[in-house]
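Of the protein chains in this complex, all but one are displayed in their positions.
On to chain A.
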Amino acid sequence: MSGTYETPGGTHETPGDPHGGRDRPGHRAALALGDDALVLAQRLGEWAGHAPELEEDVALANIALDLLGQARTLLSLVGDEDKLAYLREEREFRNVQLVEQPNGDFAQTIIRQLYFSVYQELLYGQLAGCRPEDATPVAALAAKAVKETAYHRDHAEQWTLRLGDGTEESHRRAQHAVDALWRYTGELFQPVEGLDVDWDNLRATWTTSVRSVLEQATLRVPEGPQSAVWAAGGGRQGVHTEPFGRLLAEMQHLHRSHPEASW
């Protein structure tokens, strides 16, 4: 896509450095949200051909495609989307750790989606709510994508109800996923510079919403901490969990092996 980006000073060519312009607050915000979308799209793409049923295969791929579209728009605000996706090292990614967590079983994928989509819909909703004359490029994307995100959230909710209130086995697995991913949810409410968001309100609304779905699904709401005691920082600071390196290796190896390849 475009090799240029806009600033109030005019249109600039993307510098050879793939992270051009990243120090501006607006760009840091676009990078954080763009990386969330890119990494979760990559994870969901891993389900292609493996989902429990054909309709679900299509659904997960559709959600991945929506997220990839968001990522392309957001990363293009920062610089060259391909260089940003394929040529950054692990510590340069700013996504939350939740989205890089492995797919695990289907329950883990669905609970990860529930936690993230509820967050993303609320976050985009707040960003989209600004006055049109104040709309930043990130807010314009949020206004567009929030409607798609509502479908993702709805999908994750429906499956959470089915799995939680389903069989003994599906309930056990769903509860395990709810508990295992809980420690990655605190990071969602860490303020991102350059975003005009009421983070306390976001946390409160997220908690109410997720709690209500889990209770309806007969699942126990975890009481443990929402961040790991061993965390030396979070994804927004470029600190990632071990599975992320393997995700990047798979996502980037083709581009790195065949630079500039196209078809």
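Remarks
Rule of thumb we're sticking to: a residue touches a chain if its C-beta (ideal position, glycine included) is under 8 Å from a C-beta of that chain, and two chains touch if they have at least 3 such contacts; residues count from 1.
The criterion applied here is as follows: contacts and distances are computed from a predicted model.
Selecting from "Phenylacetate-CoA oxygenase subunit PaaJ", "Anti-sigma regulatory factor", "M67 family metallopeptidase" or "Thiamine transport system permease protein", the unshown chain of this assembly corresponds to "Phenylacetate-CoA oxygenase subunit PaaJ" (UniProt protein name).
In the complete complex, the residue from A:S76, A:N95, A:T109 or A:T185 that touches the missing chain is A:S76.
From the set A:V146, A:L219 or A:L248, the residue in touch with the chain omitted from the display is A:V146, counting the whole complex.
Residues of chain A that touch the chain left out of view are 1-2, 4, 6, 55-56, 58-59, 61-63, 65-70, 72-73, 76-77, 121, 125, 128, 132, 135-138, 140-141, 143-148, 150-151, 154-155.
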